[in-house]
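The complex appears here minus one protein chain, its other protein chains still in place.
When the chains are written out, they are named A, B, C, D and E in that same order, and each has its own residue count from 1.
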Amino acid sequence: MSATKEFLKGLWKENPVLVLMLGMCPTLAVSSSAKNALGMGAATTFVLVGSNVAISLVRKVVPDKVRIPCYIVIIAVFVTIVEMLMAAYAPPELNVTLGIYIPLIVVNCIVLGRAEAFASKNSPWLSLFDGLGMGVGFTLALMALGAVREFLGAGTIFELQLFPKWEPFLLMQYAPGAFFVLGFFLAGMNMLRIRRARLEGKTYTPPSFDCSQCNLCELGKD
Amino acid sequence: MVAEYFGLIVGAILVNNFVLSRILGICPFLGVSRKLSTALGMGGAVIFVMTLTGFVTALVQHYVLLPLDLMYLRTIVFILLIAGLVQIVEVLLQRLSAPLYQALGIYLPLITTNCAVLGSAIICADSHYSVIKSTVFCSASAVGFALALLLFASVREKIELARVPRSLEGPAIALLTAGILAMAFTGFSGLGG
Amino acid sequence: MTETTVRLPDTSKLVVSSSPHFHDGSSVRKIMLLVIVALMPACLAGVLTFGPRALWVMLVCVVACMLVEAICTKLQGRTCTLGDGSAALTGLLLGMNLPVTTPAWMCVVGAIIAIGIGKMIYGGLGYNPFNPALVGRVALLMAFPTAMTTWVAPRSASSPLWAGVDSVTRATPLGTPWTGEQLFSTWELFIGRTGGSLGETCVPALVLGGLLLIALKIIRWQVPVCFIGTVAVITGIAHLAAPEQVAPPLLHIMSGGLMLGAFFMATDMVTTPLGRTGAVIFGVGCGVITAVIRLWGSYPEGVSFAILIMNAFTPLIDRYTAGKPFGVISHPGREVKL
Amino acid sequence: MTKKHLRFYGGVQPQESKIASGVAIVSAPLLATYVVPLQQHIGVPAKPVVAKGDKVLRGQLIGEAGGFISAAVHAPTSGIVKEIGSCLGPVGNQLPALILESDGEDQAAEPMSALDWPNASPDELRKRVAEAGIVGMGGAAFPSAVKLSPPQNKTIDTLILNGVECEPCLTADHRLMLERPEQVIIGARITARILGAKQVIIAIEANKPDAVALLQEKAAGTGVEVRSLQVRYPQGAEKQLIYSLTGRKVPSGGLPMDVGCVVQNVGTGAAICEAVCDGKPLYERVTTVTGTPLVAPGNWRFRVGTPYLEAIKLAGGVKTDPVKIISGGPMMGMAVYSLDIPILKNCSGILLLAADELRQYESTPCIRCGRCNDTCPMAMMPGILSVQIEKERFELAEQWHVLDCIECGCCAYGCPAGRPLVQLMGRAKAAVQAARKSRTAKKA
Amino acid sequence: MTAVFILTLIGLLLGLAIALTVHYFGVPTDPLAEQVAELIPGVNCGACGFAGCNDYVEALVAGKAKPGHCPSQSADALQKMCELLGVASEPHSEKVAVVCCSGTDQYAIRRAFYNGVNDCHSAMQVAGGAKGCVYGCLGLGSCSRVCPFGAIEMRADHIAVVHPELCVGCGKCVTACPRRIIKLVPKSAPIHVFCISPERGAVKRKVCNAACIGCRKCVKAAGEKQMFINGFLASVNYENPPDVNVVTVCPTQVLRTEAQPAAVAAAEASASPAAAATKTAS
Partner (left out) sequence: MKDIIRLCLVLAAVCFCGAAALVYVNAKTLIPRQQAQQTALAESLFMVLPPETNAVNALELPLDKGLSFFLASDEEGRPLAVAGQGSTNTGFGGEVVVLVGLERDGRIRGVMVSKHSETPGLGTKATDRKQVKSLWKVLAGKEKDLDFPPNDYLDIYSGRQAGSFVLGGGSAEQRIDGISGATTSCQAVLAAVNRVCDAYNKNRDAIWAAQ
C-alpha cells in the first residue's frame, strides 16, 4: 500500500525533474534523443535503487558525522558498477553519447537527495520503491524531453522516422535547444499548477529557482 | 606549445564553456545566479577549488591509479578527494581568514555536488592530459563557468525587474534565458583549435 | 464686472496627474516609425539587388512578428501592443537578416522565436535582455544552417525587376576563404552586388539610414563608430601581419552584416547600455568579438553573435558606467554591494 | 559683468508660453471670506493665537510658529474669525485653517517698527524675518528665518537672488522685478547683511532682458551683481543655479550652505525688504493666473487665503473649460481638482490647461532610450530607477540615489514612453525616507 | 587487492580528517531548532517581526521570543510548539484583515480623473488621489501587492476586498495601506463597520453614499457594550461582538457581515485575486 504510494509520488507529484528540479545536468545534456534519455534513465534508476537500499540498510550503523561521505562512497560504488556494466553490455554508440554523464551520476542531486531525504529515514523496502519511483519518474521526464527534442531536431522518435519530409530543426540537438525545451516544460507545469491553485481559490507562486529549494548547504537561507 | 595551451584555455572558457556548451554545473549556475554578489562569490570559490582539485586528481591519477591499473576506480577516488579537499579548504579558510571565508567559504559545500568539478577531473583523466595540462584545463574551465555565471546573474537581475508572465516565472524564464545565452556563445565555435 | 458675465470653469471633468504637465510630444511609435523609415533605403536596395522575393520575405517576417506579438499579448491578458511599432521593426530587421531564398515557413519560425522567445516571455517591449531579431536569426542559423547560408547571386542589373530570384548560388565575400585577391570589386562590395542577407549588402543605403537616425538623436553615434572602427583596426592589423590569409579591412567593413548590425541592431536601445561610456564599451566589445569570430572562428560572420553576447554584458556595463549623479562622489552602480 | 557662465548638465527647453509677462501687477480686490491655512510652509503648523469669534486686524498675528521649523501666519484683512477648522490644500491634504470673515474695512493693525537695516544687527533682522512669517516664495516655502540662520561652522560667502523664473507660463517674479526693483535689491542687501555674504548675485534668465537691464541700472554701485543666464529649464533650481553661477557643486544630500551659498527667490527678497523697512508681515504675494482657457491672464497681488475660484474670476473667467488646473507652473506645479483651495505664500501661479494641451501618462515600459539620463539635471538614471520603483525595489532605488531627484520633471517631459517618472521618483523618495526613519528608530 | 586496500585507506584517512575537523571545529546543531522549524509554515512573510522564519526559530529556541507570533501557524502546531519549548501555551486568537471602506465607484464620488501610477501611495501624492472622501480606499492595490497569501482582491470598482479564508492576519497590508483603512480583527467577529471617516455625517454624505453617518441606531439595537460611537463613527467592540442581526438596522448598510453584497461576492470569486492584482500593477 504505502510502497505503491512511495513509488507513484516520484512519477508526478514529486517528479525529480519537473517538480523538484534536481539533476539538471544529465537532464539537459542527454535528452537529445529518446534513446539516450532511456539509457541515462535506466542507469540512474539502477544507481538510485541500489544506493537507496544500501543506505537504508546501513543507516543505523553510520554515525551522523560521516553520513554524507558514506553515502557518497556507496553511491559512487553503484555508479562505477553501472559504468562497467554499460561498457560491457550496452550498445557502443550509447556509451559514446552518454560519455561522462554516467560517472557524473555520483553528483546528481537526485541520488544524494533521496539518500538524505528518504533512505536515511526509512526501511529498505520503502526505500526500494522510493528509488524506483524517482528513477522511473526521472526516466519518463527525460524521455519526454528527449522525444520532443529528437522529433523536432531530427524528425524521428527512437530513430524511427515519422514524416519523411521533416526539415530537422537542428537547434534542438544543441545545448540551447535543451534549455528551451526544459524551460517550456517547466512553464507548462507552472501553468497547470496555477490553474489548479485558482480552482482551489489559492494563488500559486512558482518556486524561485535559487538555493532556498535545496537543503544541502546553508546558502540562500537568509 | 604556447599555442596549444592558448587553444586549450580559449576552448575551455569560450567554446566548450562548461555551462553553456557542455552543460555541466547547471545546478549552481541556476541556483546562485539570482544575485550578482553571490554569483561572484561562487565564481571565485569554483575557480579556486577546481584549480586545486584539477591538480590533485591529476596527481593521483598519474602517480597512483595509472601505475596500479586502477583507472576503473577513478570516479569513486576523485569524488572522495574532492569532498575531502573541499572540507579541508573550508576549515582552513575559516581558521586563517575570516573575510575570505565570508567571501568564498560559504559557497564551498555547494561545490562538492557540482558536476563541473568532478566533470573536469574526469574529462582530464579520459583525455589523458598531463598534470600541468589538467590543472590549466580545470582552472580555465572554472573561469568559463564563473564568466557564464556572472553574465547570467547580471541578466537575471535585469529580468527580476521585467514583467515576466506568471507561468514563466522562476526556473522557466531562467532556463530560456540560459538558452539564448548558450546560443550566443555558439558563435565562438572553432576558436582556439 | 458682474458675476453673471464671467464663465467659471466646470470642475467635474478635471484630470489630476503628477508634474510635469507638459510633454515634448515624442513617442515610442514615432521613434520606431522613424527607424523603419531609415531602413527603407536598405530595403529598396535589397529588392533591387535580389528581386521581388526580397519584398516577400520581409513582408512575411513583419506580418508574422506582428501576429505573434498580438497572440502573445492576448495570451498574457495584456492590451495589444502592436501600435508601438516595435514588432513590425523587429520583423523588418529579421527579414533583412535572412537570405532572399528563405522559405516563408522558415520566416514564420524565425518570427515565433524572435518575438516569442526573444521578447514576449520577458513581458514585451522594453524588458527583453537580448535583441529579438537576432535571437530569431541566430536560432534559424543554428536550426537550418544549410538554408541560412545558401546565398544567391544578385540579379543581373539588366534583367527586369520582376524576374525571379537567380538560382545561381554565389559565395559571400566572407564565406570564401581569402586567397589574396578580391572576389568582388570594391564597387560591387560598396553598392552590395554580392551574396548575402537581403538587407545587409548595400553600404550607402545603410549608412544613409544610420546617419538619419544619428541626426535625429535616436541612436548614439558612439556605437556604430566604435563597432566599425574596432573591426577595421583589428582586421587591419591582422591583414598587415598576414596579407595572404586575412582580407583587407575595407572588405571586412563593407561585407557581411556589419553595417546593418552597427547602425540598426547594436543600437537597439532596449538591449544596449544607456549611457555614452556604455555605448563606447558596447561598440568596442561588439567589434572585438566580431573580428575574432570572423578571423579565427568557424563561422564566417560574427556580427549577430557579437551583438547577442554584448547584450548579455549590458547590465554589467550599465552598472559600472552609470553616470555620477550631480554632487555624488562615486558611481551609483559601484556602490551597489557586491 | 558679462562673466562667461558655466552650463549645468542636462535640462530641457519647453515652450515658454509666458503670455502674462506684459500684464502689470494689479492688487486683487477685497473678498468677503478668506481661508487662511495655518500651515503654509514646510515644517510644523502654526499654532492659532486667536479664538473663534475674535476680531482681527490686517497684519495681526493669528498663528505663531509652532516649532523650530515653522512660520508665523498673519491675518490678510480685518474681520472676524468664523471658525478654526480645516481646508483642502494643493496636494489634496487637509490643512488646519482659520476661516476669516472680512468686515470690509480692511483696517490695518499697528505695524511693526521699521528697522534701520544698514545698522541693525543681523540677529535683529533675522528676528524680524521670523516675526513677519516669511517663507521661501520660490516654491518650497521653507521658513526663511531658519534658512538665514546657518550653523556656526558654515560660512556663507555668496547670496544668490533667484529671479530666473525658468518655469514656463509664470511671470510673477518677472513683473515683480520690473515693478519693484528697489525692494528686490534692498531685500538682497538685507539678506546679505544677515548672512554676512560678500558676494550678492541676482540671477535672471536671458529671456527677460528688460528686467536684467532695469536691475543692473538700479543695482549699480550697491555691490549687487546682476547676471543674465542661459534660457534652459531648470536654470532656477538652486543646485543648478549655484553651479551655473559659481561652478560649485552642492554635494549629494547636502544644502547650498555646504558650498557657502544661500539661494533666495526675488519675491522673498522683496518680502524681507517690506518686513524690515515697512514692518509689514507677509500676507500677500504676486501670483500669475494664466492659461489659454482664461479670458484675461495676468498677474495679481493676492492676499493669502484667496480661493482659486476668486483668482479665476479676476482673470475674467474661462473661454473654454479647462481639463487641468495647476497650482504652480507646468513643470513642477500640482494638479488640483477643487477651486476652493486657497492661495498660499508659495503659490507663484495658477495655470489652466485646455484639452488640447493635456498630456496623458501611460504606463508603457521604459524602452531605455536614455533621453531621461541626458536631460536629468542631476545626471541620474530615471529610466532604470523607474523600473526598479515599479517593482517596488526601493532599496535598489536608494542605492541608485533616488533621493537626489529634485523632481524637476525634465525626464518625464521628454520620455517617449510617456512614463510618470516624477511620480515614481516621489513615491520612492517617500518610501526611502520612511525606511531610513524606521532604520534609525530601530537603531536607537 | 590493491584496489580494496587503497580505497579502505582513503576511507580511513577521510574518516580521520572529518572526525578531527568535527572534533576541533564542529558547531553543534540544535535538534530542538529543527523540530521547531518543522512546525512553522516557512513562508518567510516576516509577520512575526523577524527576518524570516529561520530567524524566528533561532529566537524561539534561544528563548528570546515567544511562540504565537507567527500568524500563519495553525492552532494545532502552536500547541505542539509550546509543548516542545516548554512554554505555557497562549490562547491563539486568529485574526483577519478587513478593509474598512464601502466606497466603491458606485457609492463614493470621484472628484477628478486620476492619471498616473497605479499605486495608492503614488496616488496620494497627486491631489490625494482625487477621491471625494479623503479617508476612503483608493482601490489601486498597494495592499494587495504586499499580501504574501494573495488574499486581497482588487475589484474593478476600485476597492480592495480581503478574502478571509485566505488571509492569515499577518498584518502586512495594514502597514502598506497609505490610508490606514485596513484593520486586523478577530476571525470570529461576525460584523464590521465598513467606514473609517471621522467627519460629520453631513460631510461624509456629500462624498459617499455608503458612509457611517453616526445615527446611533446600531448602538441602540446592539447595546452600548457591543457597539460604540466615537465622534461620528460607529465601531464594533471586538472584545464583545454584537449579534449578526444588528446589520438590519443600519440605514446605509455600512454595518455588514461581508465586505461586499453577497451577489457580487459570488460573481467575483471566480476571478482570482492574483489576476486582478497584476492587472492593476502598472
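We adopt the following convention: a residue touches a chain if its C-beta (ideal position, glycine included) is under 8 Å from a C-beta of that chain, and two chains touch if they have at least 3 such contacts.
Not measured: the values here are computed from a predicted model.
J.: Sort by label and list the shown chains the missing chain touches.
T.: A, B, C, E
J.: Pick from A:Ala3, A:Ala117 or A:Ile157: which residue touches the chain that isn't shown?
T.: Result: among the candidates, A:Ile157 touches the missing chain.
J.: Which of E:Leu16, E:Leu32, E:Ala62 or E:Val244 touches the chain that is not shown?
T.: Looking across E:Leu16, E:Leu32, E:Ala62 or E:Val244, the contact with the absent chain belongs to E:Leu16.
J.: Which of these, A:Ala76, A:Leu128 or A:Ile194, touches the one chain of the complex that we don't see?
T.: The one listed residue touching the chain not shown is A:Ala76.
J.: Using the touch rule from the top, list residues of subunit C that touch the missing partner.
T.: 145-146, 149-150, 169, 298
J.: For subunit B, which residues touch the unseen chain?
T.: Within subunit B, the residues touching the omitted chain are 72-73, 76.
J.: Name every residue on subunit A in touch with the hidden partner chain.
T.: 32, 58, 61-63, 65-66, 69-70, 73-74, 76-77, 80-81, 84-85, 87-89, 92, 153-154, 156-157, 159-162, 164, 168, 170, 173
We take it that only the chains that are shown with their structure count from here on.
J.: More contacting C-beta pairs: D-E or B-E?
T.: D-E
J.: Between subunit B and subunit C, tell me the centre distance in angstrom, where each centre is the average of that chain's C-alpha atoms.
T.: Computed from C-alpha means, the inter-chain centre distance equals 34 Å.
J.: Starting from the mean Cα coordinates of subunit A and subunit C, work out the distance between those two points in Å.
T.: Measuring from centre to centre gives 40 Å for this pair.
J.: Measuring from the mean C-alpha position of subunit B to the mean C-alpha position of subunit D, what distance in angstrom results?
T.: 60
J.: Note the residues in subunit A that touch 2 or more other chains, in rising order.
T.: 69, 73, 171, 174, 176, 180, in rising order.
J.: Of all the residues in subunit B, which ones touch at least 2 other chains?
T.: In subunit B, 73, 76, 80, 83, 161, 163, 166, 168, 173, 176, 179-180, 183, 186 touch at least two other chains.
J.: Which word fits how the chains touch one another: line, ring, star, complete or other?
T.: Topology of the interface graph: other, matching no listed pattern.
J.: What is the complete set of touching chain pairs?
T.: A-B, A-C, A-E, B-C, B-D, B-E, C-D, C-E, D-E
J.: Spell out the part of subunit C that touches subunit A in their complex, as residue ranges.
T.: 109, 117, 139, 142-145
J.: Quick check on the complex: what are the subunit C residues that touch subunit B?
T.: Residues of subunit C touching subunit B: 76, 117-118, 121-124, 127-130, 135, 138-139, 142, 289, 292-293, 296-299, 302, 304-306, 308-309, 311-316, 319, 336-338.
J.: Using the touch rule from the top, collect the residues of subunit E that touch subunit A in their complex.
T.: Going by the criterion above, the answer is residues 11, 14-15, 18-19, 22, 26, 51-52, 54, 149-150, 163, 165-166, 269, 272-275.
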